[in-house]
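A single protein chain has been removed from this complex, and every other one stays in its place.
First chain written, first letter: the chains are A, B and C, and each begins at residue 1.
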């Protein structure tokens, strides 16, 4: 175990305030009201250790939507539902270097399947692989998984955000029809997108997110009971994607500078983990130009350097 | 007048049969039954001269859908409805070198407006500019224009083709949502696409198409009465686009090898014209790899060389 | 004949001054001193009619280098040396919609040959097709053609510009090695580039350029003697490319707004012509963001509208 919790407890508030200053250089996502209302300078972090310790600092109680962070769990559920082969015949394993909503590689690289499950095109393809009788059941099954992993049955959807996403998501519809044209989607576009928009609108706080990270850090086991919630191999796959593609097209830089599996969302949330050690939930709505929480990335980098978290 | 009609009448059947041989190297569009049923070796041509002469050869009576040829007339109607400025703030004037359904330049080149009105993205944007209270009225107004230009009030839509296009057009939906996301479309996607799919499904024969070409060759005037059907400047714009972008991404080659304004469709139809002289309607469903009638292009090249048709 | 020379003579100075105002919105090419020294507000135009009339206005005596305008004549010489087949197996016929020095389509579209002879990659390929024992002879043969067409044996190279181009042309070297890798160039890179840089550095004035345009407007014939300087078919090919690709990736817009064959250069020169009627030489060093003379394009548009020059 790298991290000295007593030391961390003392230093965390100051580090957080230092990182919070960077929020001024970022921008809150403004394309829907449910995101645009978030305070620019909000910054909260929660850390859960495998030995049962918990720490928090900043605005930790604030609720925010998972957005792209949900892609990790839809991937896990699709893997549980379809197996590796079933998932990877529809979506690839490669980072792209392009924007999360880019269509370039879909058009340029045969056979037009999404490069990985963490870009939007890939996540839409993954959403279509979740089993269930219609979008309501699929969405409910994914929410169930997230409740289980977060250890909190009260987690739900933010209906306003769901409706706003659905109303404004022209680019995601464009991606989905492109996939449909390439025969990557077997389902119809709108029911698939309903699942996708619902998963983006699942609402959590930092503590719940830290617990979700801790389950991944534990290789898929319930941190208390030790029982398997998600097969270890699928967690391994998810953690690998979090390193190679988790932070949009700044994933490579994050791997060099922080070096731990992480997934960000446009709400400013970041799910991160130190394998075998820590789950981390963070929110900081001010985004940098790659779409990651500017203060959040800075804080994780500070912690990683301080406690030598890099896996590499 | 370059073309000796007496000479042409004698030679045309042999030239047509020679070009027909090339159909073996092409393929009939197979994505919907209404196109796939067309005979591979069908080839028909009709020529109407400004002096009132008419010639035809091959399977000229066969009906086929306009498909992309309709883009010329939706552009003309949008220009009549909105003026040059109204149209060109939504769609550009440049050839692309890309496939007709490509999204590359929409993503790569700011501000994401379609490069020209004859690629699919541009034609969808143009369809949204036609005035009318809903898609039915817009479609009816475009059909009216085409009936007027063709001088035949019996022209209508092929309902089967319309329904098939609408059911399978995932790529066009993808393009339309991309445009919506870029604020190029003010209307909703589905009503806009209804206009677009309907225009593609307008059914003509070679004679009607030749008459349409003759109106363009006459600068927009009714060839008999001399009255203006379309303002001359808009016809000039249309003819320019037919040279620079009319034959998909083989437009440059067609300009070099044939040198006259033309627009092709996936049905194998080609609308062409010799300015001030001739309107030409042609159908040959076997397409080359750029999507143009392989026999039709060959026949036009033969005629252009024989009678020195090139504008250049 | 559309153009009333007496009327034009009276009005031209005022139109030129009006267009000159636009120079403020452009920028003189600054990458080499030989270009950067040109005055921003310089504007000169010369018109030669097929009936022997000549008109000039503005700073017509100023010398400037042909730059990309030379691509028209290297294409003509390569066609005379190799025939259509010999040229078009190395370079295509399609406009690209990309920047003149783009490598995108070379990488993305098989088999990696340049899309047309008027983008840099295509012009480098064309330069390699000119016959001659080494770059000096090739360059001399091209200069000879230009002297003949301009009717002026005193035309030569600007050695300073040649040396500067050669010293700074990293992007063109990059393009040339890319072509070499794709087996489009049979010659070595540096001797080919020497020919290319020399052709760009040929120095003319507006009157000489107008005479060059007049030869093209006459279908390749000497406007005085009527003897053939360039085969008519090759001139036809050149004029077609000038319409589809002559004004960089604003060629489509120029075709719509002006409608005559033209080729621009980074020196602010424009060679244009009204087929069967006029040759035009123009210089205006202030360039718009597409690389064309901002005042020059405006002046040509004024004249085209006034005298109905559009071919379409």
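The rule we apply is simple: a residue touches a chain if its C-beta (ideal position, glycine included) is under 8 Å from a C-beta of that chain, and two chains touch if they have at least 3 such contacts.
What you see is a predicted model; the values in this text were computed from it and never measured.
Engineer: Need the list of shown chains touched by the one chain that isn't shown.
Structural biologist: A, C
Engineer: Out of A:207, A:261 or A:281, which touches the unshown chain?
Structural biologist: Per the contact definition at the top, the residue touching the missing chain is A:261.
Engineer: Among C:173, C:233 or C:305, which one touches the chain that has been omitted from the display?
Structural biologist: Reading the full complex, the residue touching the unseen chain is C:173.
Engineer: With respect to the chain omitted from the figure, which of A:4, A:18 or A:94 is a touching residue?
Structural biologist: Residue touching the chain left out of view: A:94.
Engineer: Give the residue, chosen from C:108, C:136 or C:153, that touches the chain omitted from the document.
Structural biologist: From the options C:108, C:136 or C:153, the contact with the absent chain belongs to C:108.
Engineer: Give the residue, chosen from A:116, A:199 or A:288, that touches the chain omitted from the document.
Structural biologist: Checking each option in A:116, A:199 or A:288, the one touching the absent chain turns out to be A:116.
Engineer: Take the complete complex as the reference. Which residues in chain C touch the chain that isn't displayed?
Structural biologist: 102-104, 107-108, 170-171, 173-178, 180-181, 189
Engineer: Considering the whole complex rather than only what is displayed, give the residues of chain A touching the chain that is not shown.
Structural biologist: 92-98, 105, 109, 115-116, 236-237, 239-241, 243-245, 249-253, 255-256, 259, 261, 275, 310-312
Please note the rule applied: only the chains that are shown with their structure count from here on.
Engineer: Considering only chains that satisfy the touch condition with chain B, which of them also satisfy it with chain C?
Structural biologist: Chains in contact with chain B as well as chain C: not a single one.
Engineer: Nearest chain to the global Cα centroid?
Structural biologist: The most central chain here turns out to be B.
Engineer: Could you state the distance in Å from the CA-based centre of chain B to that of chain C?
Structural biologist: Between these chains, centre-to-centre, one finds 32 Å.
Engineer: For chain A versus chain C, what separation do you get between their C-alpha means, in angstrom?
Structural biologist: The separation of the two C-alpha centroids amounts to 54 Å.
Engineer: Express in whole angstrom the distance between the two chain centres, defined as the mean CA positions of chain A and chain B.
Structural biologist: Computed from C-alpha means, the inter-chain centre distance equals 47 Å.
Engineer: Hunt down the residues of chain A that sit against at least two other chains at once, touch-wise.
Structural biologist: 108
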